[in-house]
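Missing here is one protein chain; the remaining ones are kept as they sit in the complex.
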Amino acid sequence: MAKTKVDLSWQELEIGAVVTNAGNASEYRTGDWRSLRPVWDRDRCVKCGICYIFCPDAAINETEEGWFDADLYYCKGCGICANECPTQSIKMIEEEE
Amino acid sequence: MESTNVYAYKLITRKEYFSPGHRACQGCAEALAVRLVAKAMGRDTIVASATGCMEIISSPMPFTNWRVPWIHVAFENAAAVASGVEAGIKVLMRKGRIPKKRINFLAMAGDGGTSDIGVQALSGALERGHDFTYICYDNEAYMNTGIQRSSSTPFGAATTTSPAGRVVPGQITWKKNMPEIAAAHNIPYVATACPSYPVDLIEKVKKAAGIKGPAYVHILSVCPTGWRLPPHQAIKAGRFAVETGIFPLYEVEKGRYRFTVKIGNLRPVGDYLKMQGRFSHLDEKLIDTIQKRVDKEYGKLKKKIEQGD
Partner (left out) sequence: MGNRIGLEVSLSAAEAVKMADVDCIAAYPITPQTHIVEHLSELVNDGQLDAEFIPVESEHSAMSVCAGVSAAGARVFTCTSSQGLALMNEIVHIVASMRLPIVTILANRSLSGPISIWNDHTDVMSIRDCGWIQVFVNNGQEVFDHVLFGFRVAESQNVMLPLMIHMDGFILTHVIEPVEMWEKEQVERYLPPFKPVHSLHPDKPVTMGGVGMPYIFSEAKVAQDEPLIQSKGEIISAWKELGDIVGRYYNPVETYKSDDAETLFITQGSYGETVSMVVDELRDEGKSVGLVMDRLWRPFPFDEFREAVKNANNLIVIDRAISYGGQGGPLAIELRAVLYKTKNQPNITNFICGLAGRDVTVDDFKRMYERSMEKIKTNPLEEDYEYYGVRGK
């Protein structure tokens, strides 16, 4: 997506400092924050969607087949999904870097 | 888990009106609550926000996480700004300057911006009867400025302005009952909610947005950072708050009280308090004081519900 310009001159600022690009903060990679990452065991997962619902960062996406994966661009590694999964299908593992 | 079909979660809209990429802490249950409220209210919503955690993390210029129209003016006036937006849009539709359609008006603020500095504007807006929903995201302190106490901080909690010291053990006043204050304005709908019970929360917010006149929803928002618990336990902590009777989930519809999530035997408050670092200084005596108070308040609420009052 086109990156939002941050070093705007005063003339480039929108009137009243209004931000017109709704939701453009989704450019920000909060995934850089994490030290743990969730992984799903699809042998246990029952596709209930609870992990999706409880993610404060909307960082869990449903695949076409109905499985769930973390969106690593945003995932902060808080571990709520792993803690809430009713079938214990999610493990938090160390980030490899 | 609440007493609904676990697959009910699949019926909730996939649209995100509160986008990812916000700067909330890991495990912020308040951000989760905002996300769920945004799903409940949908596209045709205008939000007036107070200064606070949710405002700061979602609107650093020139970025915004809001995919619905959103305005922030100051700390204590979310309800007043929302009143103005509601009145302005109402007149524009009445005079035919914009097409008539159903728009939800949402005022949102934290506990500081509601039960302390925002109480006046809230009371005025409720009394004037604007057709809007007021949501208080209660993380029980002024979290954004560094975990200072508010009138919503529970008894015994350590905050940076009610620290647990040798002489005074944290907050020594009891949490202000904002839902009751809202209900005392005789508005058509008041409810408590918690994102640990997402379907209950979404249903309540939908109901609040749908009724004509002012509605007030008080959402307990677990703050791992300020309450001193690991982020992954945020949802569990909210659940325990409800199961202990500390934060019962109920609604008041035209003055009639009812539980929306029925708890059988209350969990002992110790289970909840011992999860959190902010209560770690409490001895058994203080925990017992809290237990007695919770039992008393819960009993009062139960009476109201039984009376059908």
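Labels A and B are assigned to the chains in the order they are written; within every chain, residues are numbered from 1.
Quick note on the criterion: contacts are C-beta pairs under 8 Å (C-beta built on N, C-alpha and C of every residue); 3 or more make two chains touch, one makes a residue touch a chain.
What you are looking at is a predicted structure, and each value in this text was computed from that prediction instead of being measured.
Given the contact definition stated above, which residue among B:His22, B:Lys39 or B:His72 touches the chain not shown here?
B:His72
One chain isn't shown here. Among B:Met108, B:Ala121 or B:Ile290, which residue touches it?
Hidden-chain contact among the options goes to B:Ala121.
Using the touch definition from the top, which of B:Gly84, B:Pro163 or B:Gly270 touches the missing chain?
Selected residue, touching the omitted chain: B:Gly84.
In the complete complex, which positions of chain B touch the hidden chain?
Within chain B, the residues touching the omitted chain are 43-46, 48, 55-56, 59-64, 66-74, 76-77, 80-92, 94-95, 97-98, 103, 120-121, 123-124, 127-128.
Name, in rising order, the residues on chain A that touch the hidden chain in the full complex.
6-11, 13-20, 22
The rule we apply is simple: only the chains that are shown with their structure count from here on.
Quick one: in the complex, what on chain B touches chain A?
1, 6-7, 9-10, 12, 14, 16, 18-24, 26-29, 31-32, 35-36, 58-68, 195, 198, 224, 230-236
Would you mind writing out the residues of chain A in touch with chain B in their complex?
Residues 4-6, 8, 13, 17, 19, 21-30, 33-34, 48-50, 52-59, 62, 71, 73-74, 76-80, 82-84, 86, 92.
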